[in-house]
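Just one protein chain is left out here, and the rest sit where they should.
The first chain written gets the first letter, and so on, giving A and B; residue counts start at 1 in each chain.
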Amino acid sequence: MTGPRRPSARVQLAAVFRKEIRQTVRDRRMMFLLVAAPLLQTLVFGFAVDFTVDRVPVVVVDRDGTDLSRLHARRLLADGTLRRVGAGADLAEAAPDATRGPAEAEAALDEGDAAAAVIVPPRFGAELLAGRSPEVQVVIDGTDPNRSTVAGATASRYFGEVAEDLARARLAAAGRTPPAQLALAPRILYNPTLQSPPYMIPGIAALLLLVVTTIVTAMGLAREREMGTLEQVLVTPIRPTVLLFGKIAPYVVIGFVDVLLLVAAGIWVFGVPLRGPLSALFVGTLLYLLTTLGVGLLISTISRTQQQSFLAGFLFVLPAVLLSGVMSPIRAMPGWLQAITWVNPVRHYAEVARSCLLRGAGFGDLAVPLAALALIGGAVFALAVVRFRTRLG
Amino acid sequence: MNDRLRRSLVRVGAMASKETLHVLRDPRTLVLALVMPVLMLFLFGFGVSFDLDRVPVAIADADRTPASRELVRRLTGARELVSAGEADPADADRLFRRGEAAAVLVVPSGYGAQVARRERITLQLLADGSDVVVANQVLAKADALVRAESRRLAGVDLARVDPPLQVKLWTRYNPAGRSALFMVPGLAAYILAISAVLLTALTVAGEWERGSMEQLFASPVGRLEIVLGKLAPYLVLGMLELLLVVAFGAAVFDVPVRGSLALFLVVGFFFLVGMLGQGLLISVVTKNQLVATQAGTMSSLLPSLLLSGMVFPIENMPPALQLLSRVVPARYLVHALRGILLKGNGLAALWPDLLALIAFAVAVLALATARFQRRLA
Partner (left out) sequence: MTVAPAIEARGLTRRFGAFTAVDGVTFEVAPGEIFGYLGANGAGKSTTIRMLNGLLAPTSGAARVAGHDVARAPAAVKASIGYMSQKFSLYLDLPVRENVAFFGGAYGLAGAALARRADEVLARAELRDVGDVTTGELPGGLRQRLALACAILHRPDVVFLDEPTAGVDPLARRGFWRIIRDLSRDGTTVFVTTHYLDEAEYCARIGLMADGKLVALDTPAGLKRTWVPEDVLVARGRGLREAAAALGGRPGVKNLVPFGAGLHLRVAPGTLRPEDAARLLTAAGAADVTVEQAEPSLEDVFLAVVGNAARGAKGPTP
C-alpha cells in the first residue's frame, strides 16, 4: 500500500477561504450586518456622541428685576454654555419676578426641565452699588456629574470675574496699583475647536471592528460544531492551523473594508483629518484583527453552543469596550484598572487610530501600541491553535 | 370560556417550564447572565469616569527664575496636573504623538520681572486636542489653577477689600459629583437591553435552527402562548438582573433609592417586556443565531449605550437623532430610573416615560406575534 501524500497546505487554505467567503457572501443579511451596519452606526454615533457640554438648561429666577441684574443674567448666558428655559426664556427683558423663588426652581429641577437654577436675590443691584455683598445662589442638579461640574464652574467663574474686576476697580479708586494678573492663553493642536467626531470616530471604528469580528468568529466554529460539519472537516487531513487561518481570512478582508469605509466616512462627513501614514494604520488594523479574531477562535474552542460562545464573546467585548479609553479617558480610571487596560487590544488600536489620523503619528511614535498589539495577538492566536489541537485528541 | 383560558394557561405554563429547564440545564448561560451585570457594574462604577486626576503636563519654562519655578511648583503640585518633565515648545508634537503629555505649559521669559512690575502676564498652554475629554479637562483645570495663582499673587492687596459679590453653589441629588450614581441607572438599562434582546433572540433562533419550532407548531399550543411561554423565564431572569444591579449599586457605590421601589419594578417590567419582544421579533425574522446576534447587537446594544442619554446628553444631539432617540426604549428607562433612584420622583413626574415603555412593549409584541403567524401560512 502506498503511503498517501500529505495534501498541500496552500490548496487546503484556498479551499477553506473560498468556502468561508462563499458562505458569508451568499447570506445577504450577514453581509449587510458586517459591512453596511457598521457604516450606518458610525454615521449615527458620529452625530450622537458629543462631549461638549453646552446649552445646559437653566432657570433664571431674577427676584431683583433691575437693569443691573438683567445685564448680569444676560452676560452669564452669553457664551452658550447655559441656555435659559422656563418663564422669561423668550423675553430678553423679563418682568420683575419677585414671586418666583427657590421652591419653583427646585420643582423645575425635579421634573428635569432644567439642570440648574440661578437665583438673583431681591435688592441685588442696590446692594452691589452700595458696596455690600449680595449673594447669588446657584442650585444644580448633580445627577450628571459632568454637566453639573460645567454648569457650576460657568456660574462661579462668571461671578468670580465680576467680583475680581469690581475689587480691582475699587482698589484703583482708592488710589492704589492693582497687583499682577495672570491669564491663560490656550492653543489647541490637532482639533482646535475640540469637535467630538474626529476624536470619537477612530474609537468607534475600533469598537465596531471588535463587535463584528470577535463574535462572528466565536460563533462560527461553534455553529459548525452544532451543525456537525466540524466533525466532517476534522476527519479530512486538514491542518488545524490551516483551518483556523482559512476561517479568519475572510473576516480580515471584511475588517479592512470596514476600516476603509469608516475612515472615508469620517473624513468626508465629519472632517476627520488624515495626517499620518496610512501604512501605519493598516499595520495596526492587521495586528488588531489578529487579536480580535484570535479571541473569537479561542472562545469557540471553549464553548459548545453558539449561545455559549456568544455570551462568552460578550463577556470579553463589554469590558474591552469600557476599558478601552474610547468612551472615557483611561487616565480617569483607578491605577489597578489602568494596569489591566494594557492587555486590552482595543485600547492600543484606538490609540493607533487616533494618533495616526489626528496627530499624524508614524511607526516610530506608535512603536509601543503596535508592539503591544503584536504581542497580544500572537499570544492569543497561539493559544487558540493549541487549544484547538488538543480538543481533537 | 373559563375552561379555555385555564387550558391556555396550562400550555403557557408548560412552555415556560420547558424553557426554564433549558436555562437551568445550561449553567454557563445562567452564570454568565447573572455574572455579567455584576462585572459590568464594577467596571462602569470604577472604570467610566470623566474626572481626570494627575494629567501629565510638560513644562517649558523660558524664565527660570525663582518666581517662575514657584509658579510651576504651584500649578503641578496639586492633584490635578503633574509635571511630565521639562520640554521645548517645539517638542509638543512628538510628546503628544507618543502620549507622553497631554499639554505643554509655556512660561514666558521675563515672567519674574513682570510679576514684580505688577503687569498683566499671559501664560501659554499648548493642548493636545485629539483627545477631547482630556483636553477639556486640562483647559478647565489649568484655567482654574492659573486664576487661583493670580489671586494668590494679588493676595494681600485684594484681601483688604470686602468681597463685592458672593456666589453660593448648591448641588442637589449627587453633591459629591460621583459618576457611579449617574451611571448605575443607565447601566441597568444597558444590561437589560443586552441580555433580554440577545438571549431571547438566540434561544428562539436556535429553536428554528434545530427544527424544534416546527414541532411546537404541530402541537395545539397557540402562537401567543408560545410567545408568552418563551418569554416568561427570561422575564424573571431579567427582573433578577435588575434587582441585582440596584442591590450592588446600593451596596458598593451607595446609590440611593429615594423613590418608590414598586414604581421602579413596574417601569423595569415594561421595559423588559419590550426588550424581550424585540429579541423575539429579531429571531422570528432572522431564524439564524449568527444573524440574530449581529442584528441584536446593532439594534439594541449600541443604541441603548449611545442614544439613551446614559452617557451622552440627548439635548446635545442633532434634532434628527433626538427624534430617533424617542424610539429607543432605554431612553425612557434611563430617565425614569434616575428620577426614581436619585431624585425620588413619583408617577406624577414619570408617567410619560411609563406610557412610552408600555406603548413600545405592546407594539413590538404585537408585531412579533403577527410575524410569527405569517411565517406559517
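Definition applied: a residue touches a chain if its C-beta (ideal position, glycine included) is under 8 Å from a C-beta of that chain, and two chains touch if they have at least 3 such contacts.
A quick note: this is a predicted structure, and the numbers were derived from the prediction, not measured.
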item	value
Chains on display which the left-out chain touches in the complete complex	A
Residue among A:Leu68, A:Ala107, A:Ala126 or A:Leu234 touching the omitted chain	A:Leu234
Among A:Arg22, A:Arg75 or A:Arg132, residue touching the chain not depicted	A:Arg22
Touch list for subunit A against the chain that is not drawn	1, 3-8, 11-12, 14-16, 18-19, 22-23, 26-27, 227-229, 231-238, 392-393
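Assume only the chains that are shown with their structure count from here on.
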item	value
Distance between chain centroids, defined by C-alpha means - subunit A, subunit B (Å)	12
Residues on subunit A engaged by subunit B in the complex (per definition of touch)	27, 29-30, 33-34, 37, 41, 44-45, 47-55, 57, 106, 109-112, 128, 131, 133-149, 152-153, 155-157, 159-160, 162-164, 166-168, 170-171, 176-192, 194-196, 198-200, 211-212, 215-216, 219-220, 223, 226, 303, 305-308, 310-312, 314-315, 318-319, 322-323, 327-329, 331-334, 337, 351, 354-355, 358-361, 365-366, 368
Contact footprint of subunit A on subunit B as seen in their complex	26, 28-29, 32-33, 35-36, 39-40, 43-44, 46-55, 92-94, 96-99, 102, 114-115, 117-137, 139-140, 142-144, 146-147, 149-151, 153-155, 157-158, 161-179, 181-182, 194, 198-199, 202-203, 206, 209, 286, 288-291, 293-295, 297-298, 301-302, 306-307, 311-313, 315-318, 320-321, 324-325, 335, 338-339, 342-343, 345, 349
